[in-house]
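Inspection log for the structure reproduced underneath, given as structure tokens.
All protein chains but one are shown in place.
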Amino acid sequence: MSENVAPHTHFQYEDARHQADSAIAGMWLFLATEVLFFGGLILAWIFCRHWNPEGFAAGAKESVLWIGTVNLALLITSSFVYGLGQAAIEAGRVRMLIWCCLLTAGIGVVFLGLKLLEWHVDLDENLWPAGPFKLHGAEADGGRLFWIFYFVATGLHAVHMLVGIVAVCWIALRARRAEFTADWHTPVTVVGLYWSFVDMVWIVLYPLIYVVGRLS
Amino acid sequence: MIWKFLPQASSSAWETDGLLIGLTLVTGAVLFLVFGLMLVYAVRYRDSSPIDRGKIAEKTFRFEISWTIATLVIFFGLFVWGADLYARLMIPPTDAVRIYVVAKQWMWKIEHQGGQREIDTLHVPVHTPIELVMTSQDVIHDFFVPAFRVKRDVLPNQYETMWFTAEKTGTYHLFCAQFCGLDHAVMTGQVVVQTQADYADWLARNGTSQTLAQQGEPLFIRYGCSGCHSGNGTVRAPSLAGLYGRPVPLSDGSVVTADDRYIRDSILQPKRQVVAGFAPVMPSFDGVIPEDDLIRLVAFIQSLAPERPR
Partner (left out) sequence: MSQTVTATRVLSYLEDGKTLRSWLLTTDHKRIAILYALSITVFFFIGGTAAALIRYNLVTPQGALPSAETYNRLFTMHGVIMVWFFLVPAAPVTIGNFIIPLMIGARDLAFPKINLMSWYLFMAGGACALYALFAGGVDTGWTFYAPLSSNYAQGHVVAVVAGIFISGFSTIATGLNFVVTIHRLRAPGLTWYRLPVFIWSFYATSVIFLLATPVLAITLILLSFERIFHVGVFDPRIGGDPLLFQHMFWFYSHPAVYIMVLPGMGIVSQIIPCFSRKELFGYKFVVWCSVAIAVIGFFVWGHHMFVSGQSPYASIVFSLLSYFVAVPSAIKVFNWLGTMHKGRIHFNAPMIYALGFVGLFTSGGLTGLFLAALAADVHLHDTYFVIAHFHFIMVGGMVSAYFAALHFWWPKITGRMYPETIARGAALLMFLGFNFTFLPQYILGYLGMPRRYHSYPPEFQVLNVLSSAGASILAVAYVLPLFYLGWSLFRGERAPRNPWRATGLEWTTDSPPITRNFLVVPTVTSGPYDYADPHTKLADV
């Protein structure tokens, strides 16, 4: 019976499948709100760049390209790894899922570590937008606007990453407690959606931060 | 009646009031209809009423379409009416007299072209189009004269303009209409509308020895503008003679009109709009020139006569 498959089926649902589909729908809706959240930030980016294109580009040129790019590669890899984990549990292979989750979380931690390094470098270079600033003259204003966007965007993304890492670890823990089977593993799917989204946000932020100052 | 309390003191006031009356009539008619029907139905169809209710209309579509269309038509009419008057309010007459306003927490500083300064009071001549060129030194304020039916937000670091023609002499309230902090409610003043003769008198009595433009000329030299723009310098810079009010082709292909905002922005952010055919080498004077001096520079540049045509 469905109760055996998913002992947590709530009484308002017909069966486990009904509940699973609803949970996934809920996560998609939540991700829609996140699109609008980051969308508003990107709107601010568009306007700041429009108001002072040279300063903005000059500020952007100071971003640490290698860290951003390594982080991009890491995150894309992590989504792939988690996807492997999802495929594993669909075949009932719990141990594989746990390893994939731990690896994903590990990659996430490396990402955050590199991010902290990057911020350290940025701060050392006087790129914090308030106070004494690396750029001077006509480019200073646009440069500050870029670096405001940079710290807000990467800060918010890092918070989302942290939440994601915790969620992935929680999946690993639940998997270790034998809560997931080939027939029922909805939380794995739901967290996977969130993780992929956080990955996608970085894919969008990457050109806005690292490429815009380096074209032309 | 109500205009004993709020005179129609500007050329656009009676038009705005006309629009407001029109809106009131539409509102009144709709309210009469809605409350009327509600009352009639409440009485006529109350549960204890024995009247024969007859058949209830099955098809509601024609009602829906009718009142949708009626609503759309009326609303569109009101939109056009409001937009038309607004468009005219946004375009000042070319012969408007410019007066400069600097707002700061919590006072209005006003400067006339002839150098006359006043605080919290604005003297203007009757029957003369006036264009206020306004900026703020701190937060957003709003210059509101109810008797003229006009207001405009006053922003920091840029010019906003507003125009009116006063048609009735008298003294009218000036309010700040954008919350600006502690003393927002007392950042008020007066607009004093005088006859042309009285205004000329007032200007003469309050004048400084120099107009704003005359005060601007030494600033033009002191800040180094003449080094490039007087035609003798080594750097090739656009001529400023007769610039004010002329169309200026820009390097990105667009054409803008050289108004107060353009001149101010060119001084503070010269790389934003570069004149076609010139290199973007002009330095920015942002943070170098204070607001009061900026006004005088702008006034001076406006006063430059056009060169003789070649």
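A and B are the chain letters, set down in written order, and residue numbers restart from 1 in every chain.
Assume a contact is a pair of C-beta atoms (placed from the backbone, for glycine too) under 8 Å apart; a residue touches a chain by one contact, two chains touch by 3 or more.
For clarity, every value in this text was computed on a predicted model and none was experimentally measured.
The missing chain, though absent from the display, is touched by one residue of A:Gly68, A:Gly108, A:Gly142 or A:Gly213; that residue is A:Gly142.
Taking the whole complex into account, subunit B touches the unshown chain at residues 2, 5-6, 12, 15-16, 19-20, 23, 26-27, 30-31, 34-35, 37-38, 41-42, 45-47, 53-54, 56, 60, 63-64, 67-68, 71-72, 75-76, 78-79, 81-87, 89-90, 105, 138-140, 142, 144, 146-147, 149-153, 155-158, 160, 173, 175-186, 188, 269. Even with one chain removed from view, subunit A keeps its contact list with that chain: residues 10-13, 18, 21-23, 25-26, 29-30, 32-34, 36-41, 43-44, 47-48, 51-52, 55, 129-130, 140-142, 144-145, 148-149, 151-152, 156.
Definition applied: only the chains that are shown with their structure count from here on.
For this pair, subunit A with subunit B, the centres built from the Cα atoms lie 46 Å apart.
Those residues of subunit B whose C-beta lies close enough to touch subunit A in the complex are 269, 271-272, 283-284, 286.
Subunit A makes touch with subunit B in their complex at residues 51-52, 54, 137-138, 141.
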